[in-house]
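Left out: one protein chain. Kept in place: all the others.
Which chain is which? They are A, B and C, in the order written, and residues in each are numbered from 1.
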Amino acid sequence: MQVNDNKEFQPLIVAFCCNWCSYAGADLSGTNRLNYPTNVKIIRVPCSCRVNPMFILRAFQKGADGVILCGCHPGDCHYTSGNYFTRRRMTLLFSMLDFLGIERDRTRVEWVSAAEGAKFAATMNEFTEAVKKLGPNRRLEDLRCRKQ
Amino acid sequence: MLRISADKIYELLGAASAAQTVYIPSEREDGEAEFKKYESGMKLTNRLNTLRSAKDFFFPQTEDLVEFKVDGKNIEISDVRKESEDFIIFGVRPCDARSFTILDKVYLVEPVDSFYKNRRDHGTVVTMACSRPAETCFCQTFGIDPTAPEGDCSVWNDGSYYYFKSNTDKGQKFIDSVTSLLEESDTAELDKSIEKTKEVMKKLPLANLSTENFGGDKLNEYFSSDKWAELSESCLGCGTCTFVCPTCQCYDIKDFNTGHGIKRYRCWDSCMYSDFTKMAHGNPRLTQLERFRQRFMHKLVYFPANNNGEFGCVGCGRCLSKCPISMNIVKVMKALEVK
Amino acid sequence: MQRIGVFVCHCGTNIAATVDVKTVAETLGKEPGVVISQDYQYMCSESGQNLVKDAIKEHNLTGIVICSCSPRMHENTFRKAAAAAGLNPYLVEIANIREQCSWIHKEIATATEKAVILGRAAIAKVHLNAPLTAGESPVVKKALVIGGGIAGIQTALDIAEAGFDVDIVEKNPTIGGKMAQIDKTFPTLDCAACILTPKMVEASQNERITIRSFSEVTDVKGFVGNFTVKIKKKARYVDETKCTGCGLCTEKCPMKKVPNEFNMGLDNRSAVYIPFAQAVPKVATIDPNYCMMLKTGKCGVCSKVCSVGAINYKQQDEIIEEKYGAIIVATGFNPISLDKYDEFAYGQSPDVVTSLELERLMNAAGPNGGTLLRPSDKTHPHTIVFVQCVGSRCDDSKGKPYCSKICCMYTAKHAMLIREKYPDTEVYVFYIDVRTPGKNFDEFYRRAVEQYNVHYIKGMVGKVTPKSDGKIDVQASDLLANEQLHINADMVVLAAAIEPDKTARPLATMLTTQMDTNDFFTEAHPKLRPVESATAGIFLSGACQGPKDIPETVAQASAAAAKAIGLLCKNSITCNPCVAHSNELMCNGCSSCEKVCPYGAITYIDKEFRMPDRTTKVRRVASVNPAVCQGCGACTVACPSGAMDLNGFSNSQIMAEVDAICK
Partner (left out) sequence: MQEAMINKAKQLLADGTVSRVIGWKRGEFAYDITPAVFETAEELEKDFVFDDFTSANVSKYLVKESKKEGKVLVFLKPCDTYSLNQLTKEHRVDRDNIYVVGIPGGPKLDIEKIKAKGITGITSVKNDNFTLKIETLYGEETMPFYEAVLDKCASCKSKKHVTYDELIGEDGDTLESNRFDMVEQLENMTSQERYDFWRSELSKCIRCNACRNVCPACTCENCVFDNPASGIDNKAPADSFEENMFHIIRAFHVAGRCTDCGECSRVCPQHIPLHLLNRKFIKDINSLYGEYQAGADTTSRAPLTDYTADDCEASIVHERGVE
C-alpha cells in the first residue's frame, strides 16, 4: 500500500504475467503508450502455470492489496496446456479465499494475448479501480509487515 | 480462613480486575476451557482444566526478541523488550501451578531469561484446588496435592464458598486488594469437602502410578531400552503433546523478513519435530524413535538428573486426552517399568 | 557476498523523459549487495555494452541488473555482453522500466518511484540467480517417418536427399497410402499413380531410406536427438529378401474370396496377395485370416509354386529396436465410417458409394478396369448425385465439427471426369458451400459448372431411398430456388468426412505429443511452428495434423523434413538451461509432476538413498530430462513437497521479487 500526498488510498497490485503472451501484451500497451496506474507492478514468469498459490499469498502477506494473474488465452499456451492447469488451480484457490471471507475482488485471472495491449491496459485500470474500492487488504495481511 | 460466598465470586473478580488484568478459565463455544481476560458477565468454567496450559502467560508461543530495521545498506538494531504490566491468573490448577516451579528451574537460573522473568515478576498466580479430578489426572505421582495447591495465593471451593490463603507477598497483595469482600470463617465445611476429594483421588485409575523407578540414575538403563521402538512406532511426530504440556519449555529462534526489517522471534518448538535442534548436518535424532525417546527421557530422567530429582511432568493429563494416537507418558512409564 | 552492478538506461528520452534515471541509479546504488550503479544514454549501444563489460571486470561483479527496455528486446544482448566479460549470462536480470514504466506513466515522481521498485525486484532476483550452463545432448543422425503415404515418402526423400538415414514405418504391406488409391488429381487431372509411383520407387531405391512395411511402432522412449523406438515387424509369411514379386502365388492361391481393401472391398483378392501392381516393396503377403494353410494346415499351394522358396508359414512377428534423432509423424487420414448415416442409404444399396470408392470404380486398375459401372448391376449410370459434407461441418455427435477441406475439389474433379468421359450422364452436386481457395482451384470448379454443365445445387439431401427398380430416389432441397427436389438417380456418391487414422491416438501417447479433440496432432504453434509438435524432435507431416490436399501435404512434408534436417545436421543440441529439476531428497515420487508435463520430460527412477542413520532406502524419484523440458514450470506447482523447482524462475527468486515489490 502506498499513500500519496492527497491521501487517496493507493493499492499495491502485483501482476504475474506469462512471458509469451501477457508480458508481451503489457509491453505492447507500453509501445502504444496506453496508460495504466503505477500501482501495478509486473512479475515475469515463463507461463501462468508457474504461479504457485504460495506466491499469491506471499504478495498479500507482504502488503499487496490485489493480485492479478495474466496468461495466454486458453488453447494458445506456448506450452500447450499450462494455462489450463492455471485455470483450475486459480479457480479453486480463489474460491477458497472467498470461502475464508477474503474479498473476492482482490484476485483475478485474465487472459491477455501478445496482441492485446489495449486489453492489458484496460484490465489493469479496471482491476486497480476495483481494488481501490475495496480499500487496503486487512483480511489477509500480516500485521508484522504493515508499514509504520 | 478468609472466604467469600460463591455467588459473590464475580464481584471479587470485578474488584480485582479494576486494578490489573485478571485472567480466568472460562468456557468457549466448543465446551473447552481457556484462560480469558476477565470481563463483567464472564463465567468460570466447570471443566476441570483449560485445554492449553497456563504456561502461555509466562512463556507465550511466540515472542519477539529483537528487531533489525533495514534501510538500504544500513541496519539498526532495536530492543523490543517492554516492561510487562501486573496481571493475575485466577484459577490455576495445582498441576499447572507446579509447572511454573519447573519452568523457573529452566528460565530463572543463570543466565536468567529476562523475557520470562519480566512476566513472572509481574504475574500473580492464584490457584484453585481440585474437587473433581478426572480419570486422566496423575499429579499425585509427582507429589502434588490437588487439595493443597501452590502459587501466590491458594483458593478452595467447597460448592458454597471460595476460601483464600496467601502463600507469598504477591498473594497477600491480591487478598488485600479484595479484603473488603472477604469474611473470616472456620474451615470445617471445607475440610469435609477436601476429605471427599481425597477419597476420589484414591480411586483414580492412575492413583498407583509411581516415579519410584525413574530419575537421573536410570539413564543408561532406559536410554537403551528396547521398548522405545514399539512405543514410538505409531507416533505421528506432531507437536500436540508438547504444545498442550505445561512443562515443555523448548523454543526455536527464527527471523522474519517484514519487508522493512527483520523481526527475530522465538516460538515453541517440539522435540517430536523432525527439524528439532537441526544443525548443519541435520537432526541429531535421526528417526521418530529418538525424538520420542527424547521427550520422555527428558521428563523422567534428564530433568530430575539436573534438578535434584524434580520430574519434568506434573500429571495434568492433557497429553493423555489430546494425543491423536493416544500414546502418552503414562503408557511409556508403565512399559519401561516392566522388566 | 554478492557484488551487483546496476545499469540504468536513458533510452535517449524514451525512459529519461518520464523517469529520473539519476535518482533511480542513485537509489538502487544503496541497495544491499550493489557495488556500482550507473546510468547511461543507450545501454544497448556498443559503448553502453562496453560500460557494462568494463564494470563486470573492474568490480568483479557477481550479477548485473539492467534497467532498460523489455527483456524481450535486449535480454539476449546483455547476456552476451556479460558472457563476453566472463560473467555467466544467466546472472543478468532486466528491469523493464520502458514498456512497463516510462511509456505508460506521465508523472515523473511516481514513474521514478515505480522504476526504483522494479529495479529492486530485479536486484532481489539476481541475488538468487545461479550460473546456468546450457547442457548439450548428442543427436542420432537418423530419422524415423511413421506412415508411408505421400507425406511420409516426401519427408523421407527430402531427409535422405540431405544425406541422413531415414526409416519409413508403414503398417500396410506397401507404401503409397491413400494417394495410391486415387485415380486422377485436381486441379491438373494428371494420374495419381503416374506421379506417385516414381516417388515410391525412388524411396525404395534410395540407399539412405529403409522401408519397414507391414510394421508398426510399439514403443517410443527417449527425447529429442535420442529416441529409442520399438518397431513390430508383423509376420507376412513371405521372406521379403527372397520374394521377387512375380505374383505366381497370388494367381495359384485357391482362396480368392478375400475382400480387396485396396479396391475398397469392391472386388476380391486372394489370401496371398500383392496389394497392387506397383506396390513397394513388391512382395507378397499372406493374409492369415484367410490362408487355408495357416488356418487349417491344409493347402500349401503357394509354397509349392514359389520358385525361390520365399513362403514361410512359420514366420513370427519380430520386434526391432532402433535409435533415431528425429521422428516425423505422417499417419494420414481415413474417410469416416458411414454406419450412422442411414438417411443416405449407405450399406443399403451398393450404388451408394463413398468418393474414395468412386475413385476405385473409375480407376483403370480398379474393379471395372476403369469403366464406370454401377456396382449393383454393372450398368452404365446415367444420373449421378454427389452429396457434400457427409459428416463434415457437423455440430451433432455423428460427424466432425471441421471442414474436411478436400471434398469440394475432388467432387468437382469427379463430376468433370464423368461428364468428360460419359457426356450422357447428368451429374448433380448438393453442397452447403463450395470452398475452393487454392491455386487454380476456383477456375477448376468453374470449369465443372460452366464448361461441363455439372448441376451444382445449394442445399442438403434429406433422404436417399433405394427403389425396387434399381433406381435411387434422392430427396433434397434447393435452397436458392427454395423448392424440394426428387432426383431419380442411378448412383449416389457421398463425400465422407475424413478423420485421422485410428493408430494416431495411441501413437500420440507414445510420443507424448498433444492432440486436439478430433485426434489431429497439435502443432507447436498454429501459425509460427505448424510442422513441429510441442514435443521437441517430433515433427508433423501431412493430414495427421489436419485435413490437407496433396500439394499442401507435400509442402508440409518437405517443411517437416527441413525442420528434421535442421535438427539432424547438428552434432548435439544446446538445451535451454532454464529447465525444471527435482530435489531428489524431497521428491515423493507421487507422479503429479509427470501428469502435468506437456513434453513427457519427467520419468521416475528407483534410487537408493543413504539415510542419516546409515541405512539405505530405495525410493521412487522424479527425474527431469533437461533436453526435453521446455521450462514452463507446471510441474513446480503440481509438486506438493516443493521438490520440483525451475532454473531461472525458482520459487525463491519469484518470492524475492514479490517481497521487493511489496516492500
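Just so it is clear, a residue touches a chain if its C-beta (ideal position, glycine included) is under 8 Å from a C-beta of that chain, and two chains touch if they have at least 3 such contacts.
If you're wondering where the values come from, they're calculated on a predicted model, not measured in any experiment.
A.B. asks: What shown chains come into contact with the chain that's not displayed?
C.D. replies: A, B, C
A.B. asks: Please identify which residue in C:Ser47, C:Asn488 or C:Ser652 touches the non-displayed chain.
C.D. replies: Here the residue in touch with the unshown chain is C:Ser652.
A.B. asks: Decide which residue listed in C:Ile146, C:Val390 or C:Ala638 touches the omitted chain of the complex.
C.D. replies: Only one listed residue reaches the unshown chain, and that is C:Ala638.
A.B. asks: What residues on chain C make contact with the chain left out of this view?
C.D. replies: 517, 585-592, 595-596, 604, 617, 619-620, 638, 640-643, 651-652, 655
A.B. asks: Pick out the residues on chain B that sit against the missing chain.
C.D. replies: Answer for chain B: residues 30-32, 46-48, 51-52, 61-62, 132-136, 200, 203-206, 230, 233-234, 236-240, 242-244, 252, 254, 256, 265, 267-270, 273-275, 320-322, 324-328, 330-331 touch the chain left out.
A.B. asks: In the complete complex, which positions of chain A touch the hidden chain?
C.D. replies: Its contact residues with the unshown chain are 53-54, 57-58, 60-61, 74-75, 81, 84-85, 87-105, 108-109, 139-144.
Keep this in mind: only the chains that are shown with their structure count from here on.
A.B. asks: Rounded to the nearest whole Å, what is the centre-to-centre distance of chain B and chain C, using the mean of the C-alpha atoms as each centre?
C.D. replies: Chain B and chain C have C-alpha centres separated by 69 Å.
A.B. asks: So the centre of each chain is just the mean of its C-alpha atoms; given that, what is the distance between chain A and chain C in Å?
C.D. replies: Taking the average C-alpha coordinate of chain A and of chain C, the gap between them is 35 Å.
A.B. asks: In chain C, what residues contact two or more other chains?
C.D. replies: 659, 662-663 - these are the residues of chain C that touch more than one other chain.
A.B. asks: What are the residues of chain B that contact at least two other chains?
C.D. replies: 259-260
A.B. asks: Enumerate the contact residues on chain C facing chain A in the complex.
C.D. replies: Chain C residues touching chain A: 70-72, 96, 98-101, 103-107, 110-111, 113-114, 117-118, 121, 514, 522, 525, 534, 578, 596, 598, 630-634, 636-638, 646, 649, 651, 654-655, 657-659, 661-663.
A.B. asks: Going by the contact rule set out above, which residues of chain A touch chain B in the complex?
C.D. replies: For this pair, the touching residues of chain A are 62-63, 142, 144-145, 147-148.
A.B. asks: Quick check on the complex: what are the chain B residues that touch chain C?
C.D. replies: Contact set of chain B toward chain C: 70, 72-73, 257, 259-260, 282-283, 286-287.
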